[in-house]
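One chain of protein is taken out of this complex; the other chains stay put.
This part shows chain A:
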């Protein structure tokens, strides 16, 4: 093992290792140890490349050419001018600019009973007990994006929803990059939903068009027994940006969790979702949609671990690929021996509009229990000519017919978002994307 020869480090790996030399000391010994271990893991393993199975189609060693300097705080007025996503959804808005919460732009007043929101920086400084849960969700494998996040993120949002609290108004964490020089931002958030509580969490990502910045976000969700959590995500980073997100879920008994990720931006985007179904009889739905054009590359990868009996999981991912865009879907469902009566279904569908576009689908099932119902499927194809003909025969132009059909295609996944304001905002973003299509 020791004999393995490390290949020559890339400039990005060298730069990142440099950043990892001076880690934050905030948060007490447990957190400091987590940072140190994560930094060590990165120094040992570096960036993933195509021979690392989970990153086969998203070779970060090639795609991440350089390590950018860590982002510095943004000017409030500039952030205010830059932010544009999900402004009118009725959600409570918290702005994280360049990886740090901006209190001036965040609505932290009059929290509903049962809802507590701290910045990660506040939590690390010793406020609140929720911090005990930070960094406790483990993917069980080395994940470079998560390791870098653990080591380098110093701010984000820590939300706790008390037992039984029914919070109707979603909390929206708006990640905004602001500035003129490309920099790297890291943000780490934690959402703890108490037993029987109901909560909707939204997050969005955006930054200056044309700026080649890097964003690395990780959010941990601890979902209690019989809790109901909806997660809605919208990623519209600059088409020159590199976006890495990690979502970690630990789900209790008889809980309901639904997450929808909408990816429209970034030159290279990778979202990795890890979910542990640790309590019986839970229902989860992890859905997503991507609208890609130009030379965009977007990778949605998920790992679902059915550890206990009687859970139901559904995944539906829709990818639209124009021009020479590249889409990746990897989904792995593991059903442990104890997880009898698991009902798992995973589907990835791609609609190819561009002649040079490409989709890689890799759904996998690993089943150790014998009494389960599991299935997966993947499709990839162009818009149906007969559908186009039917619409055009009624007078609708080719472009409008394509738009209607693309909207219908991604609509099936967007429809799964329960909150009206958020769902309508996502539909509007899809319409805007289609309207901008040449």
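We take it that a residue touches a chain if its C-beta (ideal position, glycine included) is under 8 Å from a C-beta of that chain, and two chains touch if they have at least 3 such contacts; residues count from 1.
Just so it is clear, contacts and distances are computed from a predicted model.
Of the names listed as "Lactate utilization protein C", "Fe-S cluster assembly ATP-binding protein", "Energy-coupling factor transporter transmembrane protein EcfT" or "NitT/TauT family transport system permease protein", the one that matches the UniProt record for the absent chain is "Fe-S cluster assembly ATP-binding protein".
Checked against the full complex, the candidates A:186, A:199, A:329 or A:409 give a single residue touching the omitted chain, namely A:409. Think of the hidden chain as still there; on chain A it touches residues 386-387, 389-398, 400-401, 404-405, 407-409, 411-412.
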